[in-house]
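With one protein chain held back, the other chains of the complex are shown just where they sit.
What follows is subunit A.
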Amino acid sequence: MQQIINFIIRNKNFLLFLLLFFIAIVFTIQSHSYHKSKFINSANFVSGGVYNSVNNISEYFNLKSQNQLLSEENNRLRELLFNSEIDDDSTYFDSISQNKSYRFSTAQVIKNSYSATDNILLINKGQNNSIRQDFGVITTKGIVGIVDKSSSRFSTVISILNTTNSSISAGLKKTAHYGSLRWNGENPQLVQLIDVPINARINIGDTIVTSGQSSIFPKGIPIGAIQDFKNDVAENFYEINVKLFNDMTNLEHVYIIENIHKEEIENLLNE
């Protein structure tokens, strides 16, 4: 017994090092698996508060480009509104509003990251604004990611620029062929679309949109355009490089999408 205690005292530095290193590795491995990182996330009071106050100042620096983006979006929506076929007279009854299935809300990105291989963003809305896990996040130009953890005032978002966690179903705009969206961790402007069957006819420049196969994103949200493509090793599927419409390095105003029927869909799928 004496010897064991002596051994521990003599090697206490090494044992402490091993213990702490092991704990850190466990945290790392947890963060590499989807929805497992329980403790270590920035959606807490301290780090959220720090990022929020920093963002209060730094948001002024890109007001101009953000205003430009928002006015472009306003312009696009106005065009849709005035060119729509719907006659806005008193007998008209908007049946779409009766069974709408997506609810939108706005948020601001207070911490953006794109230089790591597993990028996670922080937004300034949380459970108080009924933001929950697995809500989709988009901008005016395209998709951003999926909500992961929420505290009462902040939420973390798994960016599409994330090599381990992200697997979003996406496909071609013109046909119904779809695959899953990945990122190889290298260029923040290029993501990879894999598992698109080889018999799909694709061309450089084709638009890639969300496929609506998952219950997170509605169908048809723009993602990017095909930059180049090649066949994979087994020659059954394409590997496509997609150039994002979104500038992931300049994110400020985002929209959060909630699928109201999500629970129903998932219950059905799990039965």
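Everything that follows uses one rule, which is that a contact is a pair of C-beta atoms (placed from the backbone, for glycine too) under 8 Å apart; a residue touches a chain by one contact, two chains touch by 3 or more; residues count from 1.
What we mean here is this: contacts and distances are computed from a predicted model.
Asker: Looking only at the UniProt record of the hidden chain, which name from "Amino acid ABC transporter permease", "Diguanylate cyclase (GGDEF) domain-containing protein", "Rod shape-determining protein MreD" or "SWIM zinc finger family protein" is the right one?
Answerer: Matching "Amino acid ABC transporter permease", "Diguanylate cyclase (GGDEF) domain-containing protein", "Rod shape-determining protein MreD" or "SWIM zinc finger family protein" to the record, the invisible chain is "Rod shape-determining protein MreD".
Asker: Out of A:156, A:180, A:210 or A:259, which touches the unshown chain?
Answerer: The missing chain is touched by A:156.
Asker: Of A:10, A:32 or A:100, which one is in contact with the hidden chain?
Answerer: The one listed residue touching the chain not shown is A:32.
Asker: Have a look at A:23, A:63, A:77 or A:265 and name the one touching the chain we're not showing.
Answerer: If we include the chain that is not displayed, A:23 is the one touching it.
Asker: Where the complex has a chain not shown, which of A:8, A:50 or A:77 is the residue touching it?
Answerer: Touching the chain that is not displayed is residue A:50.
Asker: Touching the missing chain, which residues of subunit A?
Answerer: So the residues of subunit A touching the missing chain come out as 12-14, 16-17, 20-21, 23-32, 37, 40-42, 44, 46-47, 50-51, 54, 113-118, 120, 122, 156, 163-164, 185-188, 249.
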